[in-house]
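Quick one: the structure is below, and I'll ask about it shortly.
The complex appears here without one of its protein chains, the remainder shown in place.
Chain nomenclature is as follows: A, B and C, assigned in order of appearance, with residue numbering initiated at 1 for each chain independently.
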């Protein structure tokens, strides 16, 4: 099978190329780039020397010649190639935000500042978070005429961390807070002051506080997973991203107010707060077990054993999302920590996972790397 | 004037030494250490070569010979030296948690696992957060017979970020969440697996989720600053620390539910969330002005101008705490970001600031360094 | 086939485990540890959760039950297990320095401070640098009764960088200088002050200048590769290691004085030095081609194309050693840069490569990972 990658010169594209090069079902790659057409991928990424060698072609050529097309382009740029793929009846897996909101163009326009170019394409698209939409992905993918809106990196970590609590009715009426930290590869390959080494090394900095584009995607996912009784709009969610000096990884600390029946007695708070009581520890264990059960069959979600806390260095270079479950000493707020590699489960790995689902491959094909912790 | 520093070989101690060495009112230093007695400070910290030179003496000798004593020791170890200082009528500035809870020994014992050695010392002690207790510090310090409980690093950043909202009645009845990230110097000089370079480099990791010792200190400070009507126990606070790969700095992102009258109309949330409206931006500006006004006369708190977000690399090596004010798109939650250098405003700098207040020096003496941003 | 790993809890051991877990010829692992016997490997390295699961057994049990044994132990500790393996007729691949000097016990003793425990084992041992000793490894390995002295990380990078110049007679009579920088994983998993995050982050520091233990290994390798006419002692080599704030990688910059016939005319030096002339560039190209030719059939050495300079981030997580060839403006000194991942080609990967050679597997089996550059 031949895979095409459009936008192969960018970080998400290059990571897709790296993963596909080791995929047992992929025989050849067609790599394309808008800005670097004609250059060789192994000269842009010398790490590929001796392993992957190709001249970057025009995006059209990738869309025309492959059996599946991945696109890692800026938002709003790849629609013509998606249309070509649809017409050819091959899957188009899009890593931009273009297909993350299905036919809800108003949301896309409000946050991304442009309308859909070909709104009708959304008839064939599905939001590609397997843990939410695996059945839809599979069903739509049967005919291969399908567009995947591959999820954003932050929404993936936030969603996987909150889903069990939302699905099982643990979340009470209050606001859910998602406080996240990202590695710098999340900003892509183009140099800019924000990602200039001396500006971000040895420092921690929030950005786009209260106005990051992943906010509506997280909110939508939470609403989708919540029990239907929760109302059309879903729970209120606040999301704050931070830039931390690491290459890869997203760590999300998620604060979910528990509904009354899930709250623990024996909690303490305010000036009288005390270390977690036995009741708190027990309730925490109970919720952890519920999380573990929820994800029992998921190949890429690891609910950590008691005593472990999710951290980004445990999932590096893997498609895993690690989750640990905690409780505040008051027993009223569930604290979930999720960790993933923003370039893999947060981008390229999830894209390959979606391809695997569509084609009926082993869902973990090409994604078996054991993470290294150092 | 002669300053003594007990625990000079540790990070907080060495930083106190460095700051005092440039203090215009300090003529000489007596440096002491329990574990490194007899060694030379400039051999332990070769950065001091040619600038600071001293053999480390016994703690007793520092307490006996100085006009002011700083102690940067593990919790529960320094009480005998504090007693000596009290007897000699000289200020004792303690960087451990021993005097942070005044006579509330129950809190200390519950979280630090030991009782007070000499409970009666608390008659002379005061919690040394100048922005909360300047008048008490000054008054108690008049007779020089005073013990300062120098604040914890996290509580300093959390408190300064929340104080205006608490004092001015902006905070509503819900839980306040403090999500913080610390540089690795916060763990001190002793090697351990958690702070082993390959274990924490290039990674972000929460720790002690729901059970960190700074939790009661933050809660107590919030209660103390809240309007008296808030009830004895103060607002519920949840605190989560994270370790990030940087040397210095604490970044706190603080989520404060607004009371009804301070909430903004024109907010959006849930699946219908939209970018911040004009009303949100205006309300944000209003609250920022209130913050700026609250800290107008503080020498070391900078409420950032509109458009700026606090980050740790802007306060490096200074005694500043930077604060930026934000609002969620729903208009119901105030998001405050505070940044400080954990070794300076979070430890040694604040200790020197307390000395300055006690002795009637310019409060910024020895703390005038302009931060470098790279 | 069953592989045993003794010292699996250390960094080199854990990396060996990670590589073997994906090796197509390995069916099962027996993991052993002296210090952590009884603990589970996936609790020590939570990155392994869901992928590798085993209780650590006694070293004896690994030596007794496996078809090949890897040992990643401190120097001088693993000899009894090597003897057991020999007796059982299975290969023993040792990552310590115990078998790097063959029967030259005097060198080992002088630099490592202890004698051989069982000197007679060296009858069966071979220094496991495939690019130097592939034939000997293969021949000795035929009967499976073989001990591999897996090379040190620095000597691997230094040797691969200098070999072509030494073998082809480019090196003149002067001293060869090897200036190397290592990531912090090279110091192993045990915490110590040198590798405490705040002591090595954001800094560069040489160590053991003029007295590092890898010095005799580099010298011996250079002598072995030099034309026989070079004399028994080989060229004089100076080696300086530096610690730099990165997790993985060794970068060696190697200065080789060229013999007269290889020097370029048209060079400039001293106060009259000018940018490289055309002659210099041509000579550089000539030598690069010679290097490329020398390594033509090596699966893991990449001589970079003109215009590229070796860097550690291009070989991360791979078994590659990248080499780039340069010339000083004077045309008298060859400057070679080599880069490898100290945990892979510098330790665990090379060990697996040696196993592959011994057993006649594809030499790259289990070592096919494409390096990621970010």
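The criterion applied here is as follows: a contact is a pair of C-beta atoms (placed from the backbone, for glycine too) under 8 Å apart; a residue touches a chain by one contact, two chains touch by 3 or more.
Predicted, not measured: the structure shown is a model, and the values here were computed from it.
Novice: Give the residue, chosen from B:64, B:201 or B:352, that touches the chain omitted from the document.
Specialist: Counting the whole complex, the residue in contact with the absent chain is B:201.
Novice: Given the contact definition stated above, which residue among A:131, A:202, A:341 or A:363 touches the chain not shown here?
Specialist: Hidden-chain contact among the options goes to A:202.
Novice: Using the document's definition of touch, tell me which of B:247, B:332 or B:353 contacts the absent chain.
Specialist: Hidden-chain contact among the options goes to B:247.
Novice: Write down which of C:19, C:311 or C:352 is the residue touching the left-out chain.
Specialist: Hidden-chain contact among the options goes to C:311.
Novice: By the contact criterion defined above, which parts of subunit B meet the unshown chain? Give residue numbers in ascending order.
Specialist: Residues touching the hidden chain, for subunit B, are 11, 14-15, 18, 21-22, 43, 45-52, 185, 201-202, 247-248, 302, 304-305, 308, 313-318, 320, 322, 343, 368-374.
Novice: Using the document's contact rule, name the residues of subunit A that touch the chain not shown here.
Specialist: 11, 183-185, 189, 191-193, 195-198, 200-202, 245-247
Novice: Suppose we count only contacts with the excluded chain; which residues of subunit C make the list?
Specialist: Within subunit C, the residues that touch the unshown chain are 110-111, 174-175, 177, 179, 181, 183, 198-207, 209-211, 215-216, 219-220, 222-223, 231-238, 240, 242, 244-249, 251, 253, 255, 257, 269-276, 280, 309-313, 316, 324, 326-330, 332-333, 335, 337, 339, 373-374.
Please note the rule applied: only the chains that are shown with their structure count from here on.
Novice: Across all chain pairs, which one has the most C-beta contacts?
Specialist: After tallying contacts for each pair, the winner is A-B.
Novice: Which chain is most central here if centres come from C-alpha coordinates alone?
Specialist: Centroid comparison flags A as closest.
Novice: What is the distance, in whole Å, between the centres of subunit A and subunit C, each centre taken as the mean of its C-alpha atoms?
Specialist: Roughly 37 Å, centre to centre.
Novice: Could you please state the distance in Å, as a whole number, between where the Cα atoms of subunit B are centred and where those of subunit C are centred?
Specialist: Computed value for the inter-centroid distance: 47 Å.
Novice: Send over the residues of subunit A in touch with two or more other chains.
Specialist: 201-202, 247-248, 313, 316, 373-374
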